[in-house]
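Every protein chain of the complex appears in place save one, which is left out.
After this line comes subunit A, so read on.
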Amino acid sequence: MSTQGNANPNSSVNNYSMSSTQNGGGAAPCQNGPGQMYPAMYTASSYYSSAPPAAYPTVAGHSAPPTGKTPVSSTGYSGNYYQSSSGLSPYPAPGTHQYSNAPGQSFQQTAPYAMPAGYYGQVYSHPSQGQTQPQPQQLQPNLMPASSGSNLGAPLYPIVSYPSAPGSSQYGTLRSSQTTAGQPPVSTVMPPPPTQSSLQQYSQGIGATPTPAQPGYGAPPLSQAATVNGQSNAVQQHYDQNLHNPMSHHYAAGPPNSQGPDKERPPSGTPGTSVHSSPQHHPGLLYGDRGVNNAISSAAGDHSSSSSDHEEEDEEDEEADLAAPPAGVPAKQAPPFGYNYPTMHPAYQQNPAPKPNPSPSHGGYNPPGYQPYSQPFPSLSELSSALGGLGGVSELEAETLRPVNLLQERNILPPKRAPPPEPNLSNDLRKVNCSPDTFRCTLTNIPQTQALLNKARLPLGLLLHPFRDLTQLPVITSNTIVRCRSCRTYINPFVSFLDQRRWKCNLCYRVNDVPDEFMYNPVTRSYGEPHKRPEVQNSTVEFIASSDYMLRPPQPAVYLFLLDVSHNAVESGYLNVFCQSLLDNLEKLPGDTRTHIGFVTFDSTVHFYNLQEGLSQPQMLVVSDIDDVFIPTHDSLLVNLKESKELVKDLLNALPGMFTHTRETQSALGPALQAAYKLMSPTGGRVTVFQTQLPTLGAGLLQSREDPNLRSSTKNVLHLGPATDFYKKLALDCSGQQIGVDLFLLSSQYSDLASLACVSKYSAGSVFYYPSFHHIHNTAQKQKFQKDLQRYLTRKIGFEAVMRIRCTKGLSIHTFHGNFFVRSTDLLSLANVNPDSGFAVQMSIEESLADTSLACFQAALLYTSSKGKRRIRVHTLCLPVVSQLSEVFAGADIQAISCLLANMAIDRSISSSLSDARDALVNAVVDCLTAYRANGSNIQPSGLIAPAALRLFPLYVLALLKQKALRTGTSTRLDERVFSMCELKSQPLQQIMRMVHPDLYRIDNMTEQAALHLNDSVIPQPPLLQLTAEKLTREGAFLLDCGSVMYLWVGKCCNETFIRDVLGFQNYASLPSNMTEIPELQTTYSERTRAFISWLLESRTFLPAFHVVKDDASTKTSFFQHLVEDRTESAFSYYEFLLHIQQQMSK
């Protein structure tokens, strides 16, 4: 154990000493700095501060407010906005700022900081004078005595993280993100558009990147204020339910549509319950006190009690509470709107009713509104009749079964990305069913027996995206979360109510009692309608969990950044980008007042940073004993972000400059990770690792295993698995302590991602890889890194999460894919959960499902929000069970099947070999088509026949075989291959599909024909083109959308108007070869193109890199490698592949 004091190379004055004593006399008073400044705003219960003065961002006169509109060009997203803002501010460039703490210098130091404060003030918000003044005054004596004057106008700590307009918080919808220009104007309480937009942009804890607000889908003009909810991107409407428990009795419910496969029973009477709901909504029936209230129907007394409840609620938890309107005031009914389930359930439409929540549900998949329900319990026969079309083959099925001769059909691609097949359910069930974006099954008709499944030769599995950003999510708070007593399934829309007091679980068929509390419907404020509770009306709900769901008090948000500062890292220049990005997003890190942050850097030693509040500057502590790394001081390395914000900013400003002259080339990643583990294990949280080379020192050191000569070998690819179990063990340790590790690998040489990725894979982290990252030489990569960081730092996060996937009795899950640790048979342990990760599972049918007509799947994700609340997000999917092979084929979801096959192939290539995996993929197609041919006797034997539902199967498999992960024969770096594998295993379905089979559009001749008209903008809809060079013409410009990267290919003879009006250059020759964005030009041509591109980007979370590729540029190979239907030296063309399959089938 040898620790040493380390002299900072930049500062002649200061020694970063090992001693943990706080230096500087100004330490003590500073402790009551920011932490105490906003007592009203940051009380434990009101996370979303609504203190009006603080919440309104007022733009100070001197500040130039941001334009409020992000540029539409693909690179000009909100991330750039901050950069440009910071460029304006006289913030000292990082690196130039000296890291000094000589007492005399503190005066000089403060001067530059006064302006940044102004900068932050203008960008974020100005607390009103009343609040600002104490702030600098409190700080000044300690930190910046010289700057008091300038600070008055520009408060130093405008930490108004979660502002929300008063009033708007109650009836608020949350704009899920700062969206691109095409978004509908949001009429809000907040005044000037620029301000509001900056507010949105800033104050959303998460969704500052253009995430899917789905604003585009013809949302009605919003009648609500955009309430900012830092925690979730969802619209959360809370209904007061109960005032029994002071903490959290807002009953929240989104606008669910009424539905329930309920059974009709004569309303068995609890005295005083009204079974038939009245269209009136009574606010707040107090029912928590069961003994008293059971027998009471809603009465005037309840009204008053509930209204008091309201106030209490609003103070306590302003999480976009949507309180029900007072009784008798019919609320506005928002037009039912949704892009997937646009219409209301007909049964409930007959009674249009005042809607309790005037929510403008933009883009939700559940239509809003509780429709009163005239038949509370539909009969059993109705339930069975709900399974429409099970007897005969429906029209839809006939279409999906239409035999297609693949060899003859040339244009096989639909003009638009095909929507997932709809399960063959009755309308009622279909409407409440889980959104296919969240929960998807490879077979929308579940075969009855394993034998039938085997006959179809298709994989059965689920693809989940459980934590994705939702625009609308009912949040429910109740004392008892109703679950099945034997299998612990959460009550869901697909259970059946035997009568008022009993329900039958749809997974294990056990009959359960309905608890008293559940009898009360907080939405209609009436009693005796358990089937109309939001839990039973929505297949995606979120519960606020009680302490039963906690093993320990909910942890705070804790972020630790582990930065590589070896020579290689400094050379690549990532530190600068990272520090700037974190500085810009420091306020937007999801969290509350308890948020902790810490930094560790490492080269051949591990450096810790003491950020104890009160220090005049950060202290660097160096631990050089990497064989037995220890934590030098325990309490001040992870510090409260609010309290030590200035120190954190100091550190981030200084970091890039601190190591510029380092000669250290070694990297002790393993010991640094061990240190991070030790540092974090008491709390858990997120560790973000930035690594730029192969770890060469200490535990977990790795050797280079790649032989560059074998990169393009067609034989076996070696070293796809980890070289050591160190990272896996560490990840499991981390997972046990609720630590998630995210890895950013920015490296130009081989870094053995196969081994390193394990640390993220099993701790539920994510992996990012930027091959040949360099801040100057590779600007495209740098931009991508910046955009990704922006999203990464601000996206929502859930801590100490577990997910359980349950399925109907008879089905069982046997294999899991994704980043997590499977703790027990169906329990996935997710130390961190992020909205961008997807999961897949494979299932088998263990018992015959003959006695049931519906199969259900439920994924329940229990997590701690960044606000320290325990929440459970429950998704339930319901699918019909079929007994005919043709029906199984008819319900095949080819995209889901391809994704699941990709996951399986990757497992196979790691456990067995790559060629094995490739063969297995081809065999999957061959087997499936053979099975189809064997099944259909009426089909002529010539040609390659596939059912229409599976006609894209060969194409997708061919595309998979040409992926970086699975291709052979084309030169592929091992790290890139492994990264592609990681992506395939951990991305959600849409992202994988775009990656595997990108979308190609011709965009130089887009017309208004068939265009989408959204709000004011016109979005042209060019048809999808086959991925073949045959579709390209020299006269055109083509957009290829690969998910994480977009190419705009410009042909040699491309029409000059396009080049001039859209790209802003005179002619083809003057186009630069490295354009990475489309300029914002004021021509209709340009506007139309940008509208189209931003429409494509609407639902993305990570913004793609954008490349304009000229036909004669050397970069065009990266474009052409995505044209999967074409032949390459080493791989089949599509037609050849079909012939190959046909040949295999005839064997």
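Going forward, a contact is a pair of C-beta atoms (placed from the backbone, for glycine too) under 8 Å apart; a residue touches a chain by one contact, two chains touch by 3 or more; residues count from 1.
Note that contacts and distances are computed from a predicted model.
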Among "Protein cornichon homolog 4", "Coatomer subunit delta", "Nuclear pore complex protein Nup85" or "tRNA pseudouridine synthase Pus10", UniProt-listed name of the chain not shown: "Protein cornichon homolog 4"
Residue of A:445, A:512, A:683 or A:755 in touch with the missing chain, whole complex considered: A:755
Absent-chain contact - pick from A:495, A:615, A:732 or A:1124: A:732
Identified contact with the non-displayed chain, of A:510, A:823, A:1031 or A:1060: A:823
Full-complex contact with the absent chain, from A:814, A:1013 or A:1052: A:814
Positions on subunit A where the hidden chain makes contact: 721-725, 728-729, 732, 736, 755, 758, 762, 814-816, 821-825, 827, 907, 911
